[in-house]
Each structure stands twice: as structure tokens, then as C-alpha cells.
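All protein chains but one are shown in place.
Order of writing sets the labels: A and B. Residues in every chain begin at 1.
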Amino acid sequence: MKTFSVEEITEIVGGMLTKAQDAKITQIAPPLLSDENTLALALGEEEIANLANSKAKAALVPLGVQIDGLTTIEVERPRLAMMKLLNLFYIPPVVNKDIHPTAVVDPSAKLGQGVCIGPNVVVSPNAEIGDNTKILANSYIGSNVKIGTNCFFHPGVNVGDRVKVGNNVILHHGVSLGADGFSFVTENPDNIEQARKDGVIKETEQKHVIYKIPSIGAVVIGNNVEIGANAAIDRGTIENTVIGDDTKIDDLVMIGHNCKIGKGCLIISQVGIAGSCVIGDRVVIAGQAGLADHLEIGSDTIIAAKAGVSKSFPERSIVVGIPAMPRKDFIKQLKTMKDAQELIGKFKKYEPMLSAFEEAHAE
Amino acid sequence: MKTFSVEEITEIVGGMLTKAQDAKITQIAPPLLSDENTLALALGEEEIANLANSKAKAALVPLGVQIDGLTTIEVERPRLAMMKLLNLFYIPPVVNKDIHPTAVVDPSAKLGQGVCIGPNVVVSPNAEIGDNTKILANSYIGSNVKIGTNCFFHPGVNVGDRVKVGNNVILHHGVSLGADGFSFVTENPDNIEQARKDGVIKETEQKHVIYKIPSIGAVVIGNNVEIGANAAIDRGTIENTVIGDDTKIDDLVMIGHNCKIGKGCLIISQVGIAGSCVIGDRVVIAGQAGLADHLEIGSDTIIAAKAGVSKSFPERSIVVGIPAMPRKDFIKQLKTMKDAQELIGKFKKYEPMLSAFEEAHAE
Partner (left out) sequence: MKTFSVEEITEIVGGMLTKAQDAKITQIAPPLLSDENTLALALGEEEIANLANSKAKAALVPLGVQIDGLTTIEVERPRLAMMKLLNLFYIPPVVNKDIHPTAVVDPSAKLGQGVCIGPNVVVSPNAEIGDNTKILANSYIGSNVKIGTNCFFHPGVNVGDRVKVGNNVILHHGVSLGADGFSFVTENPDNIEQARKDGVIKETEQKHVIYKIPSIGAVVIGNNVEIGANAAIDRGTIENTVIGDDTKIDDLVMIGHNCKIGKGCLIISQVGIAGSCVIGDRVVIAGQAGLADHLEIGSDTIIAAKAGVSKSFPERSIVVGIPAMPRKDFIKQLKTMKDAQELIGKFKKYEPMLSAFEEAHAE
């Protein structure tokens, strides 16, 4: 069991200690789940109030919060401090050493120093895996895949042929990299092409063959990228689908073929980005938002949860709604709806008068 | 082939038999797909009408429905009767006995009586699996995982380290339990924190490092829970993510870190619940609805399909829309929209008159 003094913890989080004491800190927890060897985390108002009923003798609190009779470590940025503490008490996933005997590693694959390959993992011909990368059970690495150093692939990921993955990349359960793009063509214009052109669907050829447009591109994942469980990133048609360095992608996200996602983006759960979008750096796309194909989204833009983005937006936009619009327009629209409710009542009041007046003057 | 008399079936479903006959019932089907040994299921109006063209000699019908010349079993609650009949004719998935020779079971794992482990399943160190639990092919059970009795895990599920699963739990293809929470922090405030504070995105630090906040919590699944294909439930940051007893979760649902989901909830396909939500008991969340983080939803609430829930709601709410509001407000809003269309026409009619009148009085 790891044990720390309050002084050690104060130093680690870069905080300010009030009222030092002898406590041995062996874990962190919310105030109500703390015992006397716990550092209680009281980052918000509710948790700070809960300190009154906590068994903890020491607490991490925001700057300026002091509690009578309690050892407090004040920090300016509590989430940052929490991150540091969690790293302290983190239990890494249990992984087998080296190459598990049930793994199927092609003799032509090149594995770096300290690589761990889990049970039933398949590493295909000419794949390259960098130093200290760990690939857990039942994962599939296609042929000619290149994976950098210090990556961690959780069980059950599928990486298609020719995909490239940078360093320090984390893939969670069931991630798919490099499935084919969703791209088809018919000999003659199909319903969608017609509707785009004419606005209506005319008599259509009933038996047109739908040809698959093959994807000869791959997926390229930058450094320090994390991708959530069962997310899917499709390969490009000719060029690659690209995810920039430091971008974090949540569970069940779908990124279409040819997309170029910038650096340091946060793409939250169940977002869908259709093919050939170009997304800038540090863009935040909140849960369940969707982007139509071929859009350009400027850097530092925030797209709200559930937004339906059907056109491009410049950098530093904040966009909301279906169809998505700048937040100020959305707020105006909500106000219009509220005003309209009020207005309808008033108008109904005046209407008989207006009607009578009109009639009188029409005579 | 299982065969039942109409009397036996009547007893099983607790129904009322009219006009007994000798038929041997060997299957159940909709009226138009029934033969003379089929019990036709006519639960709704369309299917009742179809009995006229059915080859079936016997039918399950709602109370009060009698068809000339047909043996009918009337029941008060047809779906309940259907459930009982389906259990009668159910064909359980084919499973190997005991531990398949290709399974990789760590010697430290504890397996109960009658446990079945499929081909290529990995059971990690110190995992515990209760009596009669079946884990099918290519699934992964992490270290220190505890699974109860009589569970059924379909092929390809991934259960991360330290996750706890109750009794009688069903996991479908590709379920992910215990991927890391989507939780990050930067040294200084990032775009989202700025936008929340100021409403605009200012000059931002271009190169801030995005630190991963590790998840040291796990996932705890109650008894009698069912989780659909490729759904993902992330582990908690410090505490566990919790799914209450009897809660049923559909395919491709995402439940974020730290969520506490109550008992007997129904969470339909593609719903997303962001981190740290607290959901009561018997809450129904319909397809593709999304919940922002840190919300509290009271028991017996119904959240409509596609709702975008951005604030908490008390128990027994029925909420609809993006942003989600009580259903009565949503209906009012739809009415406002309709009224506004009418009003605009009327106003345009009166406008010249008002304009003329104003002008006249201004002089």
C-alpha cells in the first residue's frame, strides 16, 4: 500500500498546507467516503459542505477554503491537483509480459524492445510495433501497420492494414481503425443526387447497381491520441484519414473517410463526422453532435452537444442547434419563441378591434 | 420437436379457452405465417384481421376477441402471454461445456460450479466467476473482476480490471465495461472553461498539454441487468460507475464515468449519458436521447427519444425536446409555432392599415 504524508502530497500538487499533522494518507476519496487515512477531495461546494460530516483529517480544497479543525491543502486549480493525485494512486491494467504463447505474430512483423502482446492477439505480416507498446488480448493488427512507442491498446481493438499510429496512443475496447469508407456510386444519378438537383424524387431507375468505391487510403493517428470504446475511424478513399496529435476521442464516435482532424481536439461520445471534413486545432465537439460531409471547422471552435452542423464555421465559433448556428443566433431564436408566445396572446386581444376598425374603414 | 395441446398452452398463459380441439401446437407465428400446427399470435388489430386468411386452427387473442370457427385463447395482457410462449419455444444459444481448451484462464482465477468458458476467452489473474455463468468466445475478463452466478456473456465482450457484475446479467456482443472515463485537464483554463466563463473564446494558449485524468474507480453492474451489443460503460474516476438491479440497456448506449443509474431503468439504443449523472429508479430514456453531465433525474421519469437533456428533472417528469422541457411546454411550443404561422398572415393583412393609422396620428 502506498503511503504519503500530507507534506509530500502538498508538494506533489503544488498546494498550500494549513495545519500540518501526522496522518498517513493511503487513498483519496470524496468526503463522505473518507476514513482517517484518506485525503478527502472537496473540489466543489457540495463536497466542501460534506467535509463537516467526513471522517477525513485532511482535505484537498480550492484556494481560500479553510475548515476549522481540518488539515487542508489549498490549490488554485483543483482538477489539475486531482489529476496528479490520481496518478499517484493509479493501478495500471494487468498485462502479461512479452509475447503470450497464444498470440499469432507473423515472422515478418518487427517488434520493438519491451513490447507486450496479449493472448490471441494477431499481428499480421510486415507490421511494426514500437518500443514498450502493449497490445492486449484478442486485438487485431493488420499487415503493414506501423505503431509507435509506449502505446496501450486495450482488449479487442481492430486495426486495419496500412494504418499508422503515433506514440503514446491509447485505444480502448473494440476500437476500429481503418474500416472502409462508406462510399458508393451508381451508373446514373440516384435518388440523393436527383433530390439535391431538383428538390424532388422523380421516377427512378429501379434496378441500378450500387458500386462500392474502394478505399485505398489508410488512417494516420498522431501522438498522444486517445480513442474511446467501440469508436470507429474509417480509412480514406485515396488520401488518409488523419487524427492530429493530442486529440482525444470518446466512446462510440464515428469519423468518416478522408477527414483531417487537427491537434488537441476533444470529440465527445457518439459524435459523428461525415466524410472529408477538415477540423482545426483545439476544436471541441460535444456529445452526439453531427457534421455533414466536406465541412471546414476553424480552430478553437466549440460545437455544442447534439448540434447538427450543415455548413462550415470559422475559427473561434461557438455553434449550437439543428441546423447549427452561432450561439448568439440560437439564443435569439429561443427568445423569439418566447416572445412569440406572448405576442400571440396580445394579438388575439387586439384582433377583434383591428377587424372592426378595418371593416369600418372599408365601408 | 416440442408439442403442446391448446389446453396446456391455455394453462401456461393463464388464458381463457374457447372451443377446445385436438391440434398439436409445435410453434407460434403471426397469422399469415401459421400452419395448422401453429398457434397464431394475434395481439393487435391488423393481426386479428389476418386470422381470416390464416391456416392456423388456434390463436392467442386479447380478451373479448372471439373468431368464428377458430379455437381462441383469450388473455388480458397479450405481451405477457407472448413472453411465456416464447420461453416455451426458445432455443438457447449453443455453448460448449466447461472450459474450452483454447481459453486462457489464469491459474489464480476462481471459477464456480458449472461455469462454461468459450474458445479464446481470456480470464485474467484473480478474476472470480460465479456458478453456472457462461462466457462465450473471444471475450476478455480483466484481473480482479468479480462476476456473479447465472450470467450469460455473448461472444466478444470486454470487461476491464476490477469491474463487478451481479447475478443473471446478460451482456451482448462487443459490450465494453470499464474503459477509462473521458476526463482531461490542462495546466491553464482551456477553450471550454473560457467559453463557460466569458461566453466567447479569447486568445488561447496554443500549446497547452492535455493531461489524462486517470480512472481509479471501476464499474459495478447489479443483478438481472442486460446490456446490448457494442454498448460502452466507462469506469469511474474515483468512485465506481453503477448500474442498478433490473436495469436494461440497449445496443450502442454510452454511459459515462461516475454515473449512478437506478433500478429497473430502460435505456434504449444509442442513448448517451455524460459523466456523473444520477438517475433514479424505473427511468425510461428513449432512443438517441442525450444527457449532459452532472444531472439528476428523478425516479419514474420518461425522457423522450432524441431529447437533449441539459438540466435536472424531478421524479415523474415526462421530458421532450432539445433542450429538453416538460412535455406540456413542448406541446405549447409546437402550438406557438403553428399559431405564429397563422398570425403572421393576419398581421400582414392589418399592417398597411396600422401603418396608415400611425402615420395619420403622427401628423
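Throughout what follows, a contact is a pair of C-beta atoms (placed from the backbone, for glycine too) under 8 Å apart; a residue touches a chain by one contact, two chains touch by 3 or more.
In this text the structure is predicted, and so the values were computed from the model without any measurement.
Take chain B: the residues that touch the chain left off the picture are 28-30, 33, 41, 77, 79-80, 82-83, 86-87, 89-91, 93-94, 100, 102, 118-120, 136-138, 154-156, 170, 172-174, 224, 226, 228-230, 246, 248, 250-252, 264, 266, 268-270, 281-282, 284, 287-288, 300-302, 305-306, 316, 318, 322, 327, 337, 340-341, 343-344, 347, 351, 354, 357-358, 361.
By the touch definition given at the top, chain A reaches the unshown chain through residues 102, 104, 120, 122, 124-125, 138-140, 142-144, 156, 158, 160-162, 174, 176, 179-180, 182, 184-187, 190-192, 195, 199-201, 204, 206, 208-216, 230, 232, 234, 237-239, 252, 254, 256, 270, 272, 274, 288, 290, 292, 308, 310, 322, 332-333, 336-337, 339-340, 343, 346-347, 350, 353-354.
The working rule: only the chains that are shown with their structure count from here on.
If you average the CA atoms of chain A and of chain B, the two centres end up 22 Å from each other.
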